[in-house]
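In this view, the complex is presented without one of its protein chains, the others remaining in place.
The block that comes next holds subunit A.
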Amino acid sequence: MEILLFAHLQETIGQSQLTIDMPQCTVGELKQWMASNYPNISLQQVMVAVNEEFAIDATVIQPLDTVAFIPPISGG
C-alpha cells in the first residue's frame, strides 16, 4: 500500500511517501494504524483519498491502492 503525505504531515514524518505492508483494511483502520505508528502526527481534520477519490472511514482499501492523507487545503 502506498501512502502519500502532504503539508504538515509530510514535514512531521519527514517523508512524502510510505510503502507499507498492509492487508485489505478500511480507511478508519488505516488511520488508527498511522496514529499508533506515528504518534507525533495529528490526523484531526485530515481527509483521505483512495486512488485519487475522496473516501470515508468505511471505504475499503486494497493492498495495491494508493492512499493520500489530505490536510485542510488552501489552494487559490
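As a working rule, a contact is a pair of C-beta atoms (placed from the backbone, for glycine too) under 8 Å apart; a residue touches a chain by one contact, two chains touch by 3 or more; residues count from 1.
Assume contacts and distances are computed from a predicted model.
Asks: Can you match the unshown chain of the complex to its UniProt protein name from these: "Cell division ATP-binding protein FtsE", "Molybdopterin synthase catalytic subunit", "MoaD/ThiS family protein" or "Maltose/maltodextrin transport system permease protein MalG"?
Replies: Missing chain, UniProt protein name: "Molybdopterin synthase catalytic subunit".
Asks: For subunit A, which residues lie in contact with the unshown chain of the complex?
Replies: 4, 6-8, 10-11, 45, 47, 49, 52, 54-57, 68, 70-76
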